[in-house]
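Can you keep this structure in mind? I'll have questions shortly.
Left out: one protein chain. Kept in place: all the others.
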Amino acid sequence: MDEASVIVKAEAAAAASRGIDPSLFAFADFDREAGERIGYSNYSYWRSTLRVFFRSRLSVLLLVSLGLLLLFTFVQPLIPGQKSPTVIYNDPATGTQYRNVAPGAQFWFGTNSIGQDLWSRIWSGTRTSLLIGFLVGIVEMLVGILYGALWGYVRRLDRPLTEVYNVLNNIPTTIILMLLAYILKPSFRTMVIAMCATGWIGLARFIRNQIVIIRDREYNLASRCLGTSTGRIIGKNLLPYLVSVIMLQTALSIPGTIGWEVFLTYIGLGLPVSIPSLGNLVNEGRRIMMSPELRYQLIFPTLVLSFITISLYVLGNAFSDASDPRNHV
Amino acid sequence: MLKYSFKRVAQSAVTLFIVVTFVFLLMRLLPVEGYFGDRYDKLTASQREAVLHKMGLLDPWYVQIGGFYERLMRGDLGTSSIYRQDIPVAEVIAPRIPYSVYFGLVATAISLVAGLAMGVHMARHKGRFWDRTWTAYVVFINAVPLAVYLLFIQLYGSDLLALPILFDKHRPISWILPALSMSLAGIAGYAMWMRRFMVDELNRDYVKLARAKGLSSSAVMVKHVMRNAYVPMAQYLPAAILATISGSIYIESLYSIPGMGGLLVDVIQRQDNPMVQALVLIFSSIGILGLFLGDILMALFDPRIKFVKSEGAR
Partner (left out) sequence: MSAGDCPAALASRAILSVRDLVVKFNLRGRVLTAIRGASLELAEGETLAIVGESGSGKSVFTKSFIGMEDQNGWIDSGSIGFEGEDLAKFRREEDWLRIRGRKISMVFQDPMTALNPLRSVGRQIAEVIELHQGLPPGMAERSAIELLARVGIPDPETRHRQYPHEFSGGMRQRVVIAIAMACKPRILICDEPTTALDVTIQAQILGLIKALQKDFGFTTVYITHDLGVVANVADRVAVMYAGKIVECGTAEEVFYDPRHPYTWALLSSLPQLGIKGRPLYSISGTPPNLFNEVVGDAFAPRNPQALKIDFVHEPPAFEVSPTHWAATWLLDPRSPPVEPPAAIKAMRAKYERSLS
């Protein structure tokens, strides 16, 4: 019985079809485009990327709150009644400095050991650190792309650039960074320069590898044969592929630089204490962390710092996933 | 294999030479105060010049390099100028090596065991609860600066667990916090890589065939996927071990462990140029050694690697 399925089906179906309107047995108009339209819907890379990205509720939440935080950071000094981040406040009654005042109505986040307002110092420090992060991120991106592109596309440069890469890659980043900061003497500018020195290496290597892979890939061969211009190949095939990595790199370089800044400050190679930065604040907090009642000086800057680094890290990864064409429907 | 090793040895030697020379030249840019210590202000300009001349620092750079390599061959790393005035650098560093090595090895052992287990666990539960939980850990460790969360571990770890806040070589209990601190990043790193390699392997065609052969999914995991995922891990292993040794700079300093990393921070803060130079050279060589060993290990495990490897970019 089972084995006869095909035939059973044929006859049963034929029987069932007997009631069909006979007028349907006539030719339909052929619409060539219809044959195309039924296929996969038109696909836009950027729209897909954004759709995948915004599908994650966590990403949206982080994006919105990070956006608000950044906005506040830059608006804060413009709000009337804010204290200065560098002025040392004195108690008018006694004429002495407001040292280590606990958080309260007058100083929202308290004061530090010399009587500066921690609240405004945190926002000022966040601005400094973000600025360093953005600058470093952009320089790293530009250098990384340029280096990687030359490395990948210009075959003649492959050897020398590989050697330079090997040397830089062989010295631990911590060492390069410490050495440069040591030689250059601490300041805002040298901080940026030192941190740019190594961060581009990973991106350059990645871009070089991708270019080599994609350069040799069949579909590019095919599109070259079909007369597609190089610009179009890069725009259509390479760029979307690289966007995810570049976004990731840039998003991660800010948490990275903030981390390095804290470290350099710790070993005494950070920004001068007169410039508030997250690294300086954490380091100041570290010095007095042994007294439990003063720990707010460490905890407040850390909370802001961790929120920024974690959300950038998560968002960077989420965007990089979303912009990976393989994750699109 | 032998040929490959030789080639790789030669390559590493060349890289080491370039790196050392590069670092040496960079060090020539150092502020000269670092060669005088507290004598600097007492000396007149001509006296300073005489000292610098005696140290050979006024010679052309190629003469300096020649002299440096000649002394290096004899095992002479120079003498400390500030940190332990006029004591040979090697003598200052030698007693500190065991601490760095010890902590490096312990931390690596912890991170390897925990990290690989975590990575395998994540890959097997990809996209589900445990994967997400461990991912949160990895994200936290990677996103929050090491210099920050380690501080809190020192602070609250000592508070809550009643552990000593500083290292004391006579109290083994004081070794717990630093060793643990050194492992945290390693665990996250190994877990992330292991997960990635496992997922990569899982998507390969041979896994399909292994399943079609009739192997149960746990057999496929253990006999094929995990075994294969260890191979690329092997490449990172030595570098990671050595990175733990040199990467403990911050932790050694935080807990006052008398290792090489803490020393580097000290001598940088005191601007002792010969010490900085010697330590930087040691740490750079460690880095090169790590990459070299990784490649050799990888070649041992992977039959496909014979003599050549795609140049440079790893």
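By letter and in written order, the chains are A and B; residue numbering begins at 1 in each of them.
By definition in this document, a residue touches a chain if its C-beta (ideal position, glycine included) is under 8 Å from a C-beta of that chain, and two chains touch if they have at least 3 such contacts.
Computed from a predicted structure; not experimentally measured.
Student: Specify the shown partners of the omitted chain in the complete complex.
Tutor: Computed over the complete complex, the missing chain touches A, B.
Student: Contacts of chain A with the missing chain: which residues?
Tutor: Residues of chain A in touch with the missing chain: 1-14, 16-17, 20, 22-28, 30-32, 34-41, 329.
Student: Mind pulling the chain B residues that touch the left-out chain?
Tutor: Within chain B, the residues that touch the unshown chain are 204-206, 208-217, 219, 223-224, 227-228, 231, 301-304.
Here is the rule we use: only the chains that are shown with their structure count from here on.
Student: What residues of chain B sit close enough to touch chain A in their complex?
Tutor: The contact residues of chain B facing chain A are 15-16, 18-19, 22-23, 26-27, 29-31, 139-140, 142-148, 151-152, 155, 243, 246-247, 249-250, 253, 264-265, 268-269, 276, 280, 283-284, 286-288, 291, 311-314.
Student: Which chain A residues qualify as touching chain B in the complex?
Tutor: Listed in rising order, the residues of chain A that touch chain B are 151, 158-159, 162-163, 165-167, 169-172, 174-175, 178-180, 182-183, 185, 205, 208-209, 255, 258-260, 262-263, 266-269, 282, 286, 289, 295, 298, 302, 305-306, 309-310, 312-314, 317.
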